[in-house]
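Excluded from the complex is one protein chain; the other protein chains are retained at their positions.
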Amino acid sequence: MALFDLALVALLLMLALRVVVEPDERSAIITFLAFGLLLGLAWVRLAAPDVALTEIAIGGGVTGILLLRAEAALRGRGKQAEPATRTGKLAVAAGSAAISAGLGFAVLTFSTPAPTLAPAAAQALPATGLGNPVTAVLLAFRALDTLLEKVVVLLALIGVWSLAPDALWGGAPDLKPAAVPGPLAYLGRVLPPFGVVIGVYMFWVGADAPGGTFQAGTVLAAMWLLVMMAGLHPPPDTTRWLLRLVLAGGPILFLAIAFLGFAFADGFLAYPKALAKPLILAIEAALTLSVAAALAMLVAGPARKAPAR
Amino acid sequence: MSALLDTATVVLVSVGALLFLAGALGLLRFPDTLSRLHAISKADNLGLGLILLGLLPQSASIAGGLKLVCIWLLAQLSAATASQLLARAVHRDRTER
């Protein structure tokens, strides 16, 4: 097993190095994608399947398409002159090396046993009615962090949408290529049914096993993107009230239940004990849809077409 | 019975692993992009299929075994179509040049 881990780490380091030294942006992005998928394997070896699922979905899937689209949009607009001078690059390299060395030093000088809240979290787990400690931390013990995180995703989306020109405000983004290759149309029809089942499954097992809102939302977002890219269903106008309801629904339900905690439980973001699990599942369901819509619209980008009147 | 199942696992997983090796050799030795793509998409998919088949006797529950079959189906479908897409990209690049 040690041999396996060593091989995995060596391969990861090699890929990371290639991402940095690769002169061509597109190849660097592809290497980064491969790195993300391989990192998922490493997280499984570290007994963190929740993180592995997120890493593969975000690092291998959604970030990849975001970067590839950005690169395709910038390509052919004429390379600007190299912005960093040699000394600038050296300074950045030295700074990065210092951070790496500092992190390595910090990890190596952890007191043994490392400080941990894991026993406390495991002890409080029955009160939530959940079986997966990661979900319990995300939606019960540290629910405030999760709530703010989802609001940040929405703020990012508002930032992206506001890049649309005035005339196109409220219109739909454009994802469909000029010509859709046949296999893509086929994949756009066949893969989403699988993906939707996998997404719902990820959400459902998240209460008791690795999985959860973010992983499920990312899978659903990827499938929606696939359908839009294959031209099977056009992206919605960004003013569509249904879209905005789905986007804001998760955080709004989360906030509403959080405030109801004042009346029916111990305070803000507290759940009544008997209802803890159903409430958490309801929040998770609404958040999954919000995350899916927000991630898909983030990748789709600002409006490119005038709104339909 | 369990010894027989274990033997089946060992044989199928070994053959699957050898197919992965064959795919890698094809990748290293074949002369052009399309045949290299052919090497990995065929050999790796068959290898994955055989390994999954070999792991079926080891799965603890029927649901676990069904999940393995689903992974194989998904891999067959998506990897084959993705190879097709990549092959088109290669072809297009070649005609542009």
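By letter and in written order, the chains are A and B; residue numbering begins at 1 in each of them.
Simple rule for what comes next: a residue touches a chain if its C-beta (ideal position, glycine included) is under 8 Å from a C-beta of that chain, and two chains touch if they have at least 3 such contacts.
Just so we're on the same page, contacts and distances are computed from a predicted model.
Peer 1: Please identify the absent chain by the protein name in its UniProt record; candidates are "Sugar ABC transporter permease", "Multicomponent Na+:H+ antiporter subunit F", "Spore germination protein B3" or "Aspartyl/glutamyl-tRNA(Asn/Gln) amidotransferase subunit B".
Peer 2: Its record in UniProt gives the absent chain the protein name "Multicomponent Na+:H+ antiporter subunit F".
Peer 1: For the full complex, which residue in A:Ala16, A:Leu37 or A:Ala306 touches the chain that was left out?
Peer 2: A:Leu37
Peer 1: So which of A:Thr128, A:Gln215, A:Thr238 or A:Thr288 would be touching the chain we can't see?
Peer 2: In the full complex, the listed residue that touches the missing chain is A:Gln215.
Peer 1: Going by the contact rule already stated, which one of A:Met14, A:Ala127, A:Leu245 or A:Ala308 would touch the omitted chain in the full complex?
Peer 2: The single option touching the absent chain is A:Met14.
Peer 1: Which residues does subunit A use to touch the chain missing from this display?
Peer 2: 1, 3-4, 7-8, 11, 14-15, 18, 24, 26-27, 30-31, 33-34, 37-38, 40-41, 44-45, 49, 52-53, 56-57, 60-61, 64-65, 68-69, 71-73, 75-76, 174, 176-179, 181, 184, 187, 191, 194-195, 198, 202, 205, 209-211, 215, 219, 222, 226, 229, 304
Peer 1: Mind pulling the subunit B residues that touch the left-out chain?
Peer 2: 6, 9-10, 13-14, 16-17, 20-21, 23-24, 27-28, 33, 36-37, 40-41, 44-45, 47-48, 51-52, 55, 58-60, 64, 67-68, 70-71, 74-75, 78-79, 81-83, 85-86, 88-90, 92-93
Everything below uses one rule, namely that only the chains that are shown with their structure count from here on.
Peer 1: Touching subunit A in the complex: which residues of subunit B?
Peer 2: Those in contact with subunit A are residues 74, 77-78, 81-82, 84-85, 88.
Peer 1: Mind listing the subunit A positions that touch subunit B in their complex?
Peer 2: Touching subunit B from subunit A are residues 181, 183-184, 186-187, 190-191, 194.
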